[in-house]
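Only a single protein chain was left out; the remaining protein chains are all shown in position.
And then chain A:
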């Protein structure tokens, strides 16, 4: 295979290439390209207004792109026969008729997609909503609405799951359930693309991340790699009444020392044992010695700094 040739699109792979959406004067999504692999949970991250929802909606043929293309398993969503058997999507929690029961909401979708009626019962059971099957949607809590949305997405037993802010409105128990559920789907070999702005949750959930800001791709890759790629690596946090002495003692090592507003030292380029040894040798009294690893939140904020302005 020659170098320039692209590998053929795999089943269940999402490919976004050159996707652009212009609303009046705003480039909501600007020449965005990335891929999402099956068998992994991919976090789709970006500040509010970065274009996450618009991108997902273009991927699902709900919004027409100004330019570019998005495909699932090599085909555009509009070209899929039986789309619900390939792709399940959860876009907003409040999308059911308020006077309709949860079960009937799912049955309506089954009818439209040509799926058997029993799938509605099975999907409700899958998300643990069976007791509320005959209750009207307006009586559902936010968490129940999210679960109903997931049930709707699972009706066709799809290979690809796309979720827009699924953790919104969930309580801690609901969030943990969602995390386990999505991870198990990915383990079954399905593609899971989840947009969110809850970064700590994403660090627990995602294998890969796609970070966008102002409609453009900022970074894509496995979570560890993205975090590791940041210049600011591991830092050591030290509290001591003799900051000057310790700083001088560490001069020998090639370190960066910063001080926060409480006088705590943040030392980069060195590990905690080295700092401890230097302190012992210099006879410096230590009140705290902690290793601080960069997390997704810190990386995200650094990557998107200044790009999150209201456009």
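Quick note on the criterion: a residue touches a chain if its C-beta (ideal position, glycine included) is under 8 Å from a C-beta of that chain, and two chains touch if they have at least 3 such contacts; residues count from 1.
Methods note: contacts and distances are computed from a predicted model.
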{"item": "Options \"cysteine desulfurase\", \"Pyruvate ferredoxin oxidoreductase\", \"Coenzyme PQQ synthesis protein D (PqqD)\" or \"ABC transporter permease\": UniProt name of the undisplayed chain", "value": "\"ABC transporter permease\""}
{"item": "Contacting the left-out chain in the complete assembly, out of A:26, A:80 or A:126", "value": "A:80"}
{"item": "Option touching the unshown chain, where A:31, A:104 or A:242 are the choices", "value": "A:104"}
{"item": "Options A:25, A:64, A:254 or A:281, residue touching the unrepresented chain", "value": "A:64"}
{"item": "Where the unshown chain meets chain A, residue by residue", "value": "53-54, 57, 60-64, 77-78, 80, 83-84, 89, 91-92, 94-101, 104-105, 107-109, 111-114, 152"}
